[in-house]
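Heads up, the thing below is written out as structure tokens.
On to subunit A.
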Amino acid sequence: MEENEVSEALKNKFGKKILEIEIPKKGEKVAEDMLIPEIMEIKVSKRRVFVTVPIEIYKEVIRYLVEELGFNHVQTMTGLDTGKVIEIMPHLGRGITITVRTRIGKDRPVLSTITDLVPGASLHEREINDLLGVVFEGHPNLTRIIVPEGWPKGVYPLRKDYIPEQPKPIREVS
Partner candidate 1 sequence: MQEEELQKMEKKSAYELFFDIPVGPQHPALKEPAFFKFRVEGERVVGVDVDVSYNHRGIERALEDRNYIQNIYLIERICGICNVAHTLCYAQAVEQLHGKEIPPRANYIRLMIEELARIHSHTLWLGVAAHEIGFDTLFMYVWRDREVVMDLIEMLTGNRVTTAINTIGGVRRDVSDEAKDKVNKGMNILEERLKYYRKVALNDPTVNARCSGVGILKPRDAIKLCAVGPTLRASGVKNDVRRDDPYTLHDEVPFNVITFDTMDVFARVLVRIDETLESVNMIRYCLDHMPNGDVRIKLPLSPPVGEAVSRVEAPRGELIHYARSNGTKNPERYKVRTPTFGNIPSVSEMLTSKSDYEVNIADIPIVLASIDPCFSCTARMEFRDVSKGKTWIWSLKELKAHCKK
Partner candidate 2 sequence: MNFLLELLQILVFPGVLFAIGLAFVYEWLDRKIYARLQNRVGPLYTGPSGILQPFADFIKLLAKEDIVPNEVDKPLFNALPIFALTLSLTGFLALPITDLRGVISFNGDLIFLIVLMTLICIVIMYSGISSANRFSTVGAERAALQLLGYEIPMMLSAISIGILASSMWVYDIVSIQANSGWFLISPGILGFAIFVLCGQAELERIPFDIPEAETEIVAGWLTEFSGRKLALFRLTKDVELLYLSGLVVALFLGGPSGPVMPGLEFILYPLYFLLKTLFVLFLLTTLRALFARLRIDQMVNFSWKYLVPIAILQVLIVRLVV
């Protein structure tokens, strides 16, 4: 289906939650509103749709996309620490890529899982759990997958407050 059809379908289903819609043409500069929380917005460009949703309807939006619009392929899930919030973005789709962005607070990084809708997302959620410390409720097997064994608990490498250890020189070079 076309990108515009997808964005129209989403608007129709969840319309009352929309406060602002931006449809820039391909190549146009994106407004900085995307960095402000609590606004649901949709951005559309060639075969890409970016949707921002609040946490409460995150699972419903994903369910609608997977079951009714047929976007049942999870390409990946990106986690991002913006300093103020953590953004979780599953990317769905085969032809058109829909990115569903949701923002969760750092004090309570909990989100519901989507593995009951798409089992293939399980490894991606485990990766975000390892690297950012987000707990996915309802995940069947949230264990360590990508950080090595013996990695200390509570240290999340992708958070902005993590400073990687710089290797020290073995000898001083005069």
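We adopt the following convention: contacts are C-beta pairs under 8 Å (C-beta built on N, C-alpha and C of every residue); 3 or more make two chains touch, one makes a residue touch a chain; residues count from 1.
How were these picked? Simply put, all candidates are chains of the complex that A comes from, given by their letters.
Bear in mind that the values here come from a model prediction, so they are computed numbers and not experimental data.
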Touch-positive candidate for subunit A in this complex, from 1 or 2: 1
Parts of subunit A lying in touch with candidate 1, wherever the complex brings them together: 26-30, 32, 34, 47-48, 50, 72-76, 78, 80, 82, 89, 91, 94-97, 99, 118-124, 127, 130-131, 144-151, 157-158, 164-167
